[in-house]
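Every protein chain except one is present and positioned as in the full complex.
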Amino acid sequence: MELSIEIFILATLAFGLMAYVIGRLHKQLGSIMTILGSLTIFGGIAYLGFTGGLTGETAYLTFTQFEISEFGLFFAIIVSFVFAMVSFFNPFFIKQYKYPALYSMLFMFSLAGAIGVFFSSNLLYLFFFFEFVVWTSLFLIPMGRSKKAASWYYGFSAAGSFMLLFAILMIYNANNGSFHISGIGSVTGTTQIIVFIFMSGAAFTKLGAFPLHIWLPKVLTNAPDPVSAVFSGGLEKLGAFVALLAIVNMGGIGFIIPSIDMYFGQMIIATLGALTIVFGTLMAIRQDDAKKLLAYSSMSNGGYILVGFSMLTSQGVAGGLYHIVAHAIASTAAFLAIAAVARVAGTTKMKELGGIIHKMPVTYMVYLIAIISMAGIPPMGGFISKWMIFQAVIDKGMIFIAIATVFGSIGSFLYVFRPLAALFLGQELPQFKKTVKEAPFFMLLPMIILSLLSVYTGVLPGVIIDFINKIFVDMQLNYNIVMNGFAIEGYTSGIEGVGPSLLNPLLIACVFGVGVFVAFLIFIVLKKSKKIDLMDTYTAGNFVYTEEHLHYSVDFYAPLERLYEKYIHIMKNFYKSLANKVREFGAFMKYFFFTNKPEITVFWIVALMVFLLWGDVL
Amino acid sequence: MSAILLIAVPLLAAFISILVKKVSPYLLLLVSLFALVYPFFMDMSDVIIGGFDSPIGINLVVNKFALTSLIAVNGLFFLVVAVNIAQYKKLSSILLVALAGLNGLLLTGDLFNLFVFIEISGIAAYLITTTNKKPLQTFNYLVAGTVGSSLYLLGLIILYNMSGTLNMADMATFVEGNGMYTLFPFLLMFIGLGVEAKLLPFNSWVKGILGHSNNLSGAMIASVYATAIALVFGKLLAGVFQIEGTLALIIALVLGITILAGEAMAYASTKAREILLYSSIAQAGIVILLFTVGLGAWATFFAIANGVSKFILFGVVNRLTEEVGSDEMDQLKGSFVNNKLIGVSFTVAALSILGLPLFFGFVVKMNSLIGFFEPDFVSNLPGGNFIFPIIILVASVIEGVYFVKLLTKLWYKDSDVKVNFTPLFKYVVVVLAVALIVFGLFQGEVEELVASLINPGGVFIWN
Amino acid sequence: MIEILMNIGFGLGVATFGFVLQTAMGGINRKIAARLQKRRGPKWYQEFIDIFKLLSKRATSHGWIFDFGVIMALGGIIGTAMFMPITSSIVAFEGYDNFFIFVYLIAVGMLGMAMSASGSGNPLASIGVMRALTTMLAYEVPFMVVVMTIIKLTGTSSLTGIAVAQQTGDFNWFMIALPLGFIVAVMSLMGMLGKKPFETYIAPAEIASGPMVEYGGKQLGMLFIMHEITIFIEVSLFVHLFLGGAETIIMFLIKYFIVYAVLNLVSNVLGRFKIDQVVTFFFKWPLFFAVVQAMIAIHLGWVI
Partner (left out) sequence: MLQFAAIILLMLGLYGLLTQRNVIKIIISLNILEIGLNLFIISVGYFEGGLAPIFTSETPANPNFVDPLPQALVLTAIVIGVGTTALGLALARKIYQKYGTLNLDEMGEN
């Protein structure tokens, strides 16, 4: 079977419209349309993509051109999958929204836009879809908690997409008026550097990378819970897509730094990526809101993608691509788990929550698997990508980048453990004993699927590695990741007699399983233990009767946070003061030009004249 | 049929309407409808008035550009009038004069004649703004406008003294050969028109007028007049002025500051009307910038798209202000909760101004920007190739932030702001919003339309 | 298939060996420390007795996550230990003893234990976990930088590969080749083992033994086993990375004993840091030295 990609885009739009119409009549039915729609789209693209049935012909959207590329397919499958998974949550949340029908429609529209971005071969229409995603997703945000987040989002997104536009127009200019996507690679000289800077800027804003990250925590915290998942798992990946085009596709930018064999441009990106990792980690550690914490973790994971790409080696780029998959799955699962909690508990603030695990064990397991993947611990997907990125960084011998990656990796233990301890574990607070119960089956379903995929990507990376290799071939890159049976070949030093580093995820998973089995045997053969109440704990001679007093969840990492709390608002203050400067400039101009005095105009006219005549310019 | 009717009929009707006051609103509606429909049937030939041949006598230039602008301006004019006439019956005669003046502006091919029409439409505008009940602000407008047109006249006379002609086409050929001597008069004319076109720093009147505008004056000045003046300015910039050297530097400076300061001022405002008015200052800057660098065809449509959007925006905001009694953003919170249709149209208009895809604004903004980057494009402004696109883009970012802020405020709040819109107003606004979407969707057709404004040489034609 | 099963059996043997070795070492070192303090000290097999006693006792449980965490902790650590080479030839999964497995798979165990401790509902346990994780953030970064330097130099991240590279004479023992890095690694190892001055997370006087506060009976016994194996993993990592590994099992035992004993002695004469002091300490000099060492070794190529 063969279908054009435009059919999918149009179908997504049609589903959106249908969701709107039906949603006007019945809220939930409308949101069920989003499930049907995004599942259909995901299924269609994935099936046809793997069987080679997608074509780029245009019969209706004749103003633009599509091309089916492997990397476009890669991103499209991931993003539409994330949308499909999240869409299961929509019916359960739809009642909270002010404009439910609109929500369903825009949800589908932003998916359509994203697909358009990934397959457009006309750069101008790539931008068209890019902007389309911006404004459709823009109106999803204020349906959540805060309205301000929307303007932050738009400010940064617009800055990002206009940077992209500028880059595109530069390419257009340099390529004699052609908007074809292949033009990215053929620019040279100063134009190349400018294009690189601006495209990276666009990637940075979308990915929420330092120093253009401010919107990300704001939006992910305040957007409706399913939308946060979509942003973190799906729409953020648009940034990774642009980053791939800019950093990898354009090749090395600037001169080569000899000692580490890196191009200057890529070096800058790697440094900023490293800063993103560190910044995101430090900020995530000190958050009290679970969603905000995950938001900063998304940011820091974006940094890994950038670091991976900027290495320009097989390991690095493949690691970055793999990280996109692993992070999309894990962070969507984590956000969904938190959303499931928020739905019944009504808050995501960790200091208000505790002991949810006793009522929502499945959700807990989903979250656990997700964070294991995010922290890069085997046997989950995140481990493999981080391993490859580490390999690449060591290969280049970049110490400072290595410090950042390690720091982010260890730091992620710290922050992902926070919600685990404060939100799920600990004392079961009395207010949740009655009200909270496990999420319904249709919410658990996508979460479980995501968890299984997390494990799958962590145990059997073969399918994705193959896909990544196909992407390399498709992009005409000279990279390749060799699979040695079930093992991935890593960094090869070229030193004689030393083979490549091998990683066999399947083996690790098996051994881990054996270990757990042995431990379980030890546990089971020993005497059965007596079950006692949570309140029955050691309190050094005191008697405590309130659960809250036995629940340590506020300022969890206080000693660590104290060390850097002075510096955390630097970037935010920078943007705030930038906004203030604009406002001041505006107020100044207003004061200067717009007093209600008739002579002001005359004065300026005369002043301009006098200036010109006196300055002998004329 | 002759184009002169477009000027003569409204003028005649204006006289009649004074005599028969009762029918004057109907007369106005009829005539403005006529002015909207008539251009579709008009001959595409220049009209010579008084029997003198072109360089000597006054002539009306009828071409694609004039037709496009006539249809757009008269269309907007008709809608403004149709929506508001019930409330402002007394102004019928004045509006007829305004119509005559605006049509004259767009048609005339004579520089002095242009001055006359500027004054006619100007005086009508002053009178329209008296409905704001802020005589002092109107007085400011009058002083600024008069000084502006006086400067225009001064520059014009100096030019006449040099060239001995007042005809635009003739002047253009004269200017070709004597570029540097014409700097000073051009600058005078530029400033004079700049006053009306809301360019910084000659636009102190705007705040007083639009900041206190009502349904009629807001839409009239910000939408109809702004479009007309921008197009006229464009006609002169593209056709007559030869911008280079010092003049280019000054104009670049003025335009750059206008665009950026306009957006910054809008960003600094908390009142809905002020936001819109400062934003229209910036938009005017962009339009004139496009005309100046020679991207006239798209600038035309930029001005029109802006006019349509501003009609919706000012119309809605003024109506809200009237009901709520304040135009502070915080007071208007949640206005659209009960007026979804109006809200959606408002949103569409705002998004179109921001240049977001699916809407007319996107097509226009994109193509204008592409114009800067055409491989063979050479800007006549210093740094025009790259600096100005960046300025436009930066301005768009600032613009986006405050518009989104405004939109979220208007859409979300649990308070009950109840505002009633007349059905007619609703229809008009919705139709315009749909038009913005339709033009946004059929980009290819729009591009063809625009291409027809450009003659084979690639130069934007005005005559 | 059989081969894999054999390997797995072999790995389990390594884990058991590690457990026995470290438990005995622990007993011996308690004796040594006692002698230094002019005490008689417990018998060298005291720790075995403790563990078996705990395992045989009936315990209390705070719910399923409390138990599940313990199983995950012990399971993760056993899994990690199974990859550990003892000498260059005695290794369960040849070629797959990747350094990163030890760093990350060990974290599963840690996570399991932290989870279980938090699940007990005791705030003291949570404080202990917080301190443990914070300490980990502190010591891991400089250590990893040093190890990455080694990996870059030897061109492999396989542990036996690194050990062989030192034995065959391509490099001196890295404790000599990278003196600064060695100092850093020693400090990090102190942190890893939870020896003074970095034992803040156990801090019996302040937070009642930290994460372990709620445990007793078989859970505590299992965590003890886990603890012993963890120390085995960390010390043997150090031996393989810096002391040139071991050709024979005797050499391994000697090196292992020396490292552990020296660290133990050092830690016995030191006081305890506050938790934020731990962080600032590691992020000052050790990290600085690690970076300097890496710069010297990688970019300048000065390896002794």
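We just call them A, B and C in the order they show up, numbering each chain from 1.
Keep in mind that, in the parts below, a residue touches a chain if its C-beta (ideal position, glycine included) is under 8 Å from a C-beta of that chain, and two chains touch if they have at least 3 such contacts.
Since the model is a prediction, treat every value here as computed from it, not as a measurement.
Shown chains touched by the missing chain in the whole complex: A, B. Among A:Ile256, A:Leu521 or A:Val606, the one in contact with the hidden chain is A:Val606.
When the missing chain is restored to the complex, the residue among B:Ala8, B:Ile157 or B:Leu249 that touches it is B:Ile157.
When the omitted chain is restored, the residue from B:Val47, B:Val83, B:Val147 or B:Ile243 that touches it is B:Val147. Contact with the omitted chain, checked across B:Ile49, B:Ile123 or B:Val394, is made by B:Ile123. The residue touching the chain not shown here, chosen from B:Tyr26, B:Phe112 or B:Phe377, is B:Phe112. Those residues of chain A that touch the chain absent from the view are 595-599, 602-603, 605-606.
The chain not shown here touches chain B at positions 112, 115-116, 119, 123, 126-127, 130, 135-136, 138-139, 142-143, 146-147, 150, 153-154, 157, 160-161, 166.
By definition in this document, only the chains that are shown with their structure count from here on.
If you sketch which chains touch which, the chains link end to end in a single open path, with no loop closing it.
Rounded to whole angstrom units, the spacing between the C-alpha centres of chain A and chain B is 43.
For the pair chain A and chain C, the distance between mean C-alpha positions equals 34 Å. Residues of chain A touching chain B in their complex: 62-63, 98-99, 124, 127-129, 131-132, 134-135, 138, 142, 147-148, 150-151, 154-155, 158-159, 162, 165-166, 169-170, 172-173, 176-177, 579, 582-587, 589-590, 593-598, 600-602, 604-605, 608, 612, 617-618.
Residues 4, 8, 11-12, 15, 55-65, 67, 70-80, 82-83, 93, 95-96, 98, 100-101, 104-105, 107-108, 110-111, 114-115, 118-124, 126-127, 129-131, 133-134, 136-137, 140-141, 144-145, 148-149, 151-152, 154-158, 161, 165, 208, 213-214, 217-219, 221-222, 225, 274-276, 279-280, 287, 291, 294-295, 298-299 of chain C are the ones that touch chain A when the two sit in their complex. The part of chain A that touches chain C in the complex is made up of residues 259-260, 355, 357-358, 361, 364, 368, 372, 375-378, 383, 387, 390-391, 393-395, 397, 399-400, 402-403, 406-407, 410-411, 413-414, 417, 420-421, 425-428, 487, 490-495, 498-504, 507-508, 510-520, 522-523, 526-532, 534-540, 550-553, 556-557, 559-560, 562-563.
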